[in-house]
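Complex shown without one protein chain; remaining protein chains in place.
We just call them A and B in the order they show up, numbering each chain from 1.
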Amino acid sequence: MPIVAPQTSSPDPVEVDALGARLHGLVAEILPHRRCITGDGLRQTLLALGQRVPLRISEVPSGTRVLDWTIPKEWRVREAYLAREDGTRIVDWADSPLHLVQYSVAARDRMPLWALRAHLHTLPDHPDLVPYRTSYYAPTWGFCLSQRSLDRLAEEIGEGGEVEVVVDAEQVDGSLTYGEVLVPGQTEEEILLSAHACHPALANDNASSLAVATALARRLIDGPTLRHTVRFLFAPGTVGALAWLDRAHAHLGQIRHGLVLANLGDTGGFTYKRSRRGTLDQLLPVDRAVEVALRDLGHGLEVRPFTPTGYDERQFGSPGFDLPVGRLTRTPHGEYPEYHTSGDDLSLVRPEALAASLEALETIVRTLDGDGVYRNAQPYGEPQLGRRGLYASLGGLPNGPEAQQAALWVLNLSDGQHSLLDVAERSGLPFAAVRAAADRLAEADLLTDETPRPTAPVGDGATLSADDLVTDFRSP
Amino acid sequence: MPIVAPQTSSPDPVEVDALGARLHGLVAEILPHRRCITGDGLRQTLLALGQRVPLRISEVPSGTRVLDWTIPKEWRVREAYLAREDGTRIVDWADSPLHLVQYSVAARDRMPLWALRAHLHTLPDHPDLVPYRTSYYAPTWGFCLSQRSLDRLAEEIGEGGEVEVVVDAEQVDGSLTYGEVLVPGQTEEEILLSAHACHPALANDNASSLAVATALARRLIDGPTLRHTVRFLFAPGTVGALAWLDRAHAHLGQIRHGLVLANLGDTGGFTYKRSRRGTLDQLLPVDRAVEVALRDLGHGLEVRPFTPTGYDERQFGSPGFDLPVGRLTRTPHGEYPEYHTSGDDLSLVRPEALAASLEALETIVRTLDGDGVYRNAQPYGEPQLGRRGLYASLGGLPNGPEAQQAALWVLNLSDGQHSLLDVAERSGLPFAAVRAAADRLAEADLLTDETPRPTAPVGDGATLSADDLVTDFRSP
Partner (left out) sequence: MPIVAPQTSSPDPVEVDALGARLHGLVAEILPHRRCITGDGLRQTLLALGQRVPLRISEVPSGTRVLDWTIPKEWRVREAYLAREDGTRIVDWADSPLHLVQYSVAARDRMPLWALRAHLHTLPDHPDLVPYRTSYYAPTWGFCLSQRSLDRLAEEIGEGGEVEVVVDAEQVDGSLTYGEVLVPGQTEEEILLSAHACHPALANDNASSLAVATALARRLIDGPTLRHTVRFLFAPGTVGALAWLDRAHAHLGQIRHGLVLANLGDTGGFTYKRSRRGTLDQLLPVDRAVEVALRDLGHGLEVRPFTPTGYDERQFGSPGFDLPVGRLTRTPHGEYPEYHTSGDDLSLVRPEALAASLEALETIVRTLDGDGVYRNAQPYGEPQLGRRGLYASLGGLPNGPEAQQAALWVLNLSDGQHSLLDVAERSGLPFAAVRAAADRLAEADLLTDETPRPTAPVGDGATLSADDLVTDFRSP
């Protein structure tokens, strides 16, 4: 069974430019779809991704119990706007889905500005930006607009000026949709990569991660088979992740490593949020592989402990599931001024940032996949590497070249207790050099492979049964 | 069984002023009693405290073996002074008990200054201060005076000038006295708060802690019953603590948490000295509750490891007992210039410092008492808090309000392995907010209480038997 070593060659800058442009193009393509936690905007987004990679779509009917939750009805909007008495529109959902609070209930009314204010959301500290707000479970309606628009309106019509309210929306029985890409590996041990797919009109949060993840899926499909199966999950936040968890129950034991992906397009540095177990107990391979991979790539990395707030790591890291899932972002949620506003647009997301995010994610996956545990077959003293062509013949220089150092490190730590990731961490050597040294030493019969393997098939993938697969999108 | 949550409301500044004044008044009241490790000054101090709270007094007869020690005779002084040939007194015990080395033996003599010097104690670096010195077990006598007085005397009478020495003191069979306040709780699990009560004429060390502890006892008696029984111990340092330990042997297993209290009246920041076990092994709840409580109050805190020097934590933390007892002070012993001198007077102790010490101590006790271990009854994914009224209905804002964050943290860490103290530490949220969230979640049947409880009564309080209780003070 050949082992796939991480790629060590530096990427070609021209290729990176082209890659960044392609990723940015995909973000631009999916940005306009009016995503929500249910509905056709979500389906259109998945369809667009499904043109790049084989995507399996699941629909979970409204009213279905998923864990402690219930799949909500689908929210459908025909039109929604605020208008002055003369009919000119103040804000219009047709211009941007952000203008309407998600899951607003129907309303058709006329009221003075002072009364309307209870339904208006602005950002006084960022007067030009329109906020993104939701009210999935409390039946209300609301409009989001820039503080500056509101101030101008108040100046022009006064607090007593009348405003027409139209929310032509309904909540109907339908279903919640999520998509999966499965890249089969040599084993059913899984790496889960999950990105929420419910936010409309926000480029970084999270069209960026949908684009990066789709591009990685394509690469892995096109490349040599990994040891791990890699599963990509594109689902609406919270209730979508819960729906998947509910249905995937039987095969969750196969998940060896996972990452929630968000905000991978801005130019901030990378931030890693550790898995729950890595925070409470001891670092998991995913927690360590992220650090090693980003170190090897020369990126800075801010590492944070797990918290039960944030994205879907909340669900994967709930105490009952406690999956080995961390979270990779660039700037975390709430920490950039454009977060959840109309400012999170195509200009915030940069091609070179997307390309570097893809490279980082791929290196993490390859590090996790290339890890292993070995035993030195000649553990008493150093084996004589020179006669096996594994040692510089000219002595007297301190430490020797990297490949030779890597060989010494792998031999020294291959006591059945340490993994190659341990070696990469302790030695400071790139994981790829360590992996390559292990391959050379194994060829020379100086190592035996003691990587733990499941003794029986971990599962049968039955949770992705034919019943779940919907290949035709239902029309609204 | 109702759970008493920590109080979260900020104290009223006017009340704080009044409280500080009352505490300072109590310090002033007990300061003049001529405390020693035995005798009537100690008894009078306990009597004064006993006017505020029900105090149980124990007398241990001279000559009683307590652990490796023997209760000494009582030391009684009628008069003690140094005088010039003309009869004018140089120093007089009547002016301050500090002038005489504690437990000085009787002496009546006349000697030149140069010979007397072997019996004189001064502080050359602090020439205006009179030191505090003891010689409990080595039979000698000595006087303490300011370096300036001594220099003046030498100038006036010369080294050959004669000085009259009078120490009219005796050591007689009697007893060693200590006092206890017991605030019964819902269980016999105990919190021990101990303050040494043997130092004469030193306001911060330790009249301050006697006053603060007495005030806390009064509050706890007047308030709702805690889960823990709280025991206050006011005993002479070392031999008094040993006497109590010797007699309390049978019930020491009930002690779950404890603090030695000292120097709680100066304006220095708080210093916590960890328990022995918390230093050697792993932090105990008391070690962690002190840090959390002072953090929640916005106080700085210097944390130090256990050492076998200091106050009675030496005895509680001896390897045989190894009780879960830390030490709370403001400025530790030996680290303020007035330590063990006449400068440790009423001006060193500040009303606002005493009031803040009381608030800190109460918060620590309530944190320890409010801690518990819970299990999330819906551990797979987040339970839907919204439909239970525990979640903000408007989404799109990062993290949400503190109460909601606290609920998410409690749910996530309530896996039967983590306590609310763990939650407060990891989340950075105030313990009171965490405690309140646990109460709300338990009401909503989302938590079950798994706080470890003793399966049988821990003891019967027999060690505080009637024989030990002396309600009348014997006259000297």
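Operating definition for what follows: a contact is a pair of C-beta atoms (placed from the backbone, for glycine too) under 8 Å apart; a residue touches a chain by one contact, two chains touch by 3 or more.
Note that the structure is a prediction, hence the values are computed from the model and not measured.
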item	value
Hidden-chain contact residue, picked from the options B:L23, B:L242, B:L328 or B:L413	B:L242
Contact partner of the left-out chain, one of B:N206, B:N263, B:Q315 or B:Q405	B:Q315
Hidden partner chain, touching residue among A:T177, A:T271, A:T329 or A:S414	A:S414
Residues in chain B touching the chain absent from view	67-69, 101-102, 131-138, 140, 238, 241-242, 245-246, 276, 279-280, 305, 307-309, 314-315, 317-322, 333-334, 339-340
Residues in chain A touching the chain absent from view	376, 378-384, 386-387, 393-400, 405, 408-409, 411-415, 418, 426-427
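In this section, only the chains that are shown with their structure count from here on.
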item	value
Centre-of-Cα separation between chain B and chain A, whole angstrom	53
